[in-house]
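Of the protein chains in this complex, one is absent; all others appear in place.
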Amino acid sequence: MARNVPLRGIIGYTITPFRLDGNVDLDLLRTLTGRMVASGVHAIAPLGSTGSLPYLNDEEREAVAETTVKAVAGRVPVMVGVSSLTTERTVHHARFAERVGADAVMIIPMSYWKLTEEEIFRHFDTVARATSLPIMAYNNPATGGLDMTPEFLARLLEIPNVTMVKESTGDIGRMHRLRQVAGEEVAFYNGSNPLALAAFAAGARGWCTAAAHLIPGLTLELYRAVVEKADLAAARRVFQKQLPLLQFIVKGGLPRTVAAGLELLGTEVGPLRAPLLPLPESEVEALRRILTTLEA
Amino acid sequence: MARNVPLRGIIGYTITPFRLDGNVDLDLLRTLTGRMVASGVHAIAPLGSTGSLPYLNDEEREAVAETTVKAVAGRVPVMVGVSSLTTERTVHHARFAERVGADAVMIIPMSYWKLTEEEIFRHFDTVARATSLPIMAYNNPATGGLDMTPEFLARLLEIPNVTMVKESTGDIGRMHRLRQVAGEEVAFYNGSNPLALAAFAAGARGWCTAAAHLIPGLTLELYRAVVEKADLAAARRVFQKQLPLLQFIVKGGLPRTVAAGLELLGTEVGPLRAPLLPLPESEVEALRRILTTLEA
Amino acid sequence: MARNVPLRGIIGYTITPFRLDGNVDLDLLRTLTGRMVASGVHAIAPLGSTGSLPYLNDEEREAVAETTVKAVAGRVPVMVGVSSLTTERTVHHARFAERVGADAVMIIPMSYWKLTEEEIFRHFDTVARATSLPIMAYNNPATGGLDMTPEFLARLLEIPNVTMVKESTGDIGRMHRLRQVAGEEVAFYNGSNPLALAAFAAGARGWCTAAAHLIPGLTLELYRAVVEKADLAAARRVFQKQLPLLQFIVKGGLPRTVAAGLELLGTEVGPLRAPLLPLPESEVEALRRILTTLEA
Partner (left out) sequence: MARNVPLRGIIGYTITPFRLDGNVDLDLLRTLTGRMVASGVHAIAPLGSTGSLPYLNDEEREAVAETTVKAVAGRVPVMVGVSSLTTERTVHHARFAERVGADAVMIIPMSYWKLTEEEIFRHFDTVARATSLPIMAYNNPATGGLDMTPEFLARLLEIPNVTMVKESTGDIGRMHRLRQVAGEEVAFYNGSNPLALAAFAAGARGWCTAAAHLIPGLTLELYRAVVEKADLAAARRVFQKQLPLLQFIVKGGLPRTVAAGLELLGTEVGPLRAPLLPLPESEVEALRRILTTLEA
């Protein structure tokens, strides 16, 4: 693997479970994380969108980061989400992640005010200077509110330890364009679940997915079919099989749907943090039907 | 004025000034607030988008709220922005605003995850139950990331102390539609600067604007021409005169452009909080030309 | 009125009625046109979007143009729509309109391929050189597929006989911007029905509307309230009253809804040309309720 690019394959994003009193349930986080590692994923990523990162306070974020690194215990790489609205807090969490032993950090630039490219560049540059960990620049305008073009992402990759890009716009053209402007060796990852097959075909190094909580086997099977075996017919079959689930979790929002899915599979993960509400009952039923089909 | 609708006219939004060390400059906030009251605006609104609300920590927000209320000293109503990503923090700041003597609070629902209407409704309802202050529901998808339809805003207005709506989409049709679904007496306010004339023509009670920092006289003149004198020809003249400034501050982002404008007018307001950067020099020049024309 | 700007006020757009055999019903067109003139509108505009222009062949278009001019008989100005995908056909129809005595022509640039600004400019310039009639440049990306910015429209207005602009984007900011870039005396017209009040407040010379088929009195009342009497409260009342109808005809498509409305009011106007179908029955019912309310 390239220097400072510690990730490939299925990168499992973990939810943040809560206790009934509303506090983060670190014990359950440990269990869920251990279970995901055991399922065979190639890396673990706490404190992403799936992990309800923006709804946690600083202490909670630190506890989740530290607990995850300890639970994984070096079996696979851990990439910690350290995004904050201010640069100062982002630096703080990047340093914390490094201190507790993470292998990489992920940063999505977040908007209230739309940031200029110069502002985003300085934001990444400032954090990069404050840590020696490799950084994944994460583009997801649907959640973060800011869109980074392939051309701009290529510019970010010139910052020494910004070494990876995660693309979640759902536009496969962005990935091909990124290869054009950043070179064929660029380490890019797919964050749009329904794009998983197309992204691997385009040369993505990995797939960042919360689906690893619910269907780790199928996500790994897709990876093997398309990347290891180059068997497109098999890849299409396993992809189309899991596509209804991928569409469902994207449409309903990852924390709501993954929490509901884990409960359907037997693990209570507690209430989401308000204003987030549990998945409505009718949608839980739809999810149950999808999961039942997949088990068949 | 209707019960529990304490605002009308020009509602001046204040920036949050910073000291060179990066901390909030409460002395200067006092000065700027006093100056804006003296200019004749009908209300003062700290901790809005203009006030860089999402970039401040809890202690800073409390200090700005308390300082503003004291500086205004009852001369005009004060509406404090209390938005947070979580419901719990929003409740906290609404209660704080009430405790220090604010006349109203403003809440924009904020996204990382897109909230469902049910989630947004519960969010407002929970805060409304926790305070006796009237609440302005603020719709601005361009910053908050969530869009509330006129139909949904009408539903929010059924919560007893949600009594006001601020519309910032820039679509005048939303205001007419709101009157259709919430009744002709609905108290709505315009938050899209380039829509100021059209919104008053549509029956808006007020105009929420950071332009009151730079051109308070012109904003008040528009209000008088269209609302008090019903002189549309005069209203168009004074509106078209200030339109280049209104377009400029919207396009460049309010904190950046208003800070630059205040400095051009002689008041240093300190660095913005990173990742926000000062307005680029070429744009400062453009702003200087606009302001010079307005003084002529 | 300015030189070469023959239109103001309520500009009534006529539908093209069909006989049961699918051919254009010129007798009924004569009747409908005469009725609209008698209702008091300030001008008549055949062969617009309302008139199903793009679905007629050349001979039909010529017959409609000639029939309309004769039916109006000089009582009010007639503006004929002459748009075609090719420049050559547009020139042909502009010349025909001039020959039969029209007072102005209207041109919407139409896309299959998105045209560059240079292509649109040449298109207008070529037609303008081929006729001495004043030309209204019509911007409606929702139907024509091409969007012309205020800046570009100002450039078109430099062509000697392009003297009027019709704006149908529904964005009131476009009209204020047009005044900024083309001068306060620019002759612009509103083509977005739900924007009628805001557009007159912004200084529009007229309102281009198919609603004149169904509620000519209310459209004229709005014009008088806002333009002649500057009575904004009265204007808002009469505007909000007709707004449900305006929203309905825009949402359902003008030919379908206006045809259904005329039939509800007692005049059969024949089948639309395929692929256009009649308004579905449930929507006809909704329209009936709206019209009933307006008559009350």
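Going in written order, the chains are labelled A, B and C, and every chain counts its residues from 1.
The definition used in the following text is that a residue touches a chain if its C-beta (ideal position, glycine included) is under 8 Å from a C-beta of that chain, and two chains touch if they have at least 3 such contacts.
Fair warning: this is a prediction, and the values are worked out from it, not measured in the lab.
Chemist: If the full complex is used, which shown chains touch the chain that is missing here?
Modeler: Every shown chain touched by the left-out chain: A, C.
Chemist: Just name the one of A:70, A:89, A:122 or A:179 that touches the chain not displayed here.
Modeler: Among A:70, A:89, A:122 or A:179, only A:179 touches the chain that is not shown.
Chemist: In the whole complex, not just what's shown, which of C:34, C:101 or C:145 touches the removed chain?
Modeler: C:145
Chemist: Using the document's contact rule, name the residues of chain A that touch the chain not shown here.
Modeler: Residues of chain A in touch with the missing chain: 170-173, 176-177, 179-180, 184, 194-195, 197-198, 201-203, 226, 230-232, 235-236, 239-240, 243-244, 247.
Chemist: Contacts of chain C with the missing chain: which residues?
Modeler: 49, 53-55, 85-88, 109-116, 118-120, 122-123, 126, 142-145, 253-256, 273-277, 280
The working rule: only the chains that are shown with their structure count from here on.
Chemist: When the mean CA coordinate of each chain is compared with the mean CA coordinate of the whole protein, which chain is closest?
Modeler: If we average C-alpha coordinates per chain, B lands closest to the whole-structure average.
Chemist: Report back the single chain whose CA centre is most distant from the CA centre of chain A.
Modeler: C
Chemist: Just curious, how far off is chain C from chain A if you go by their C-alpha centres, in Å?
Modeler: 52
Chemist: Take the average of all CA coordinates in chain B, do the same for chain C, and state the distance between these two points in whole angstrom.
Modeler: About 38 Å, centre to centre.
Chemist: Going through chain C residue by residue, note those that touch at least 2 other chains and give them in order.
Modeler: As it turns out, chain C has no residue touching two or more other chains.
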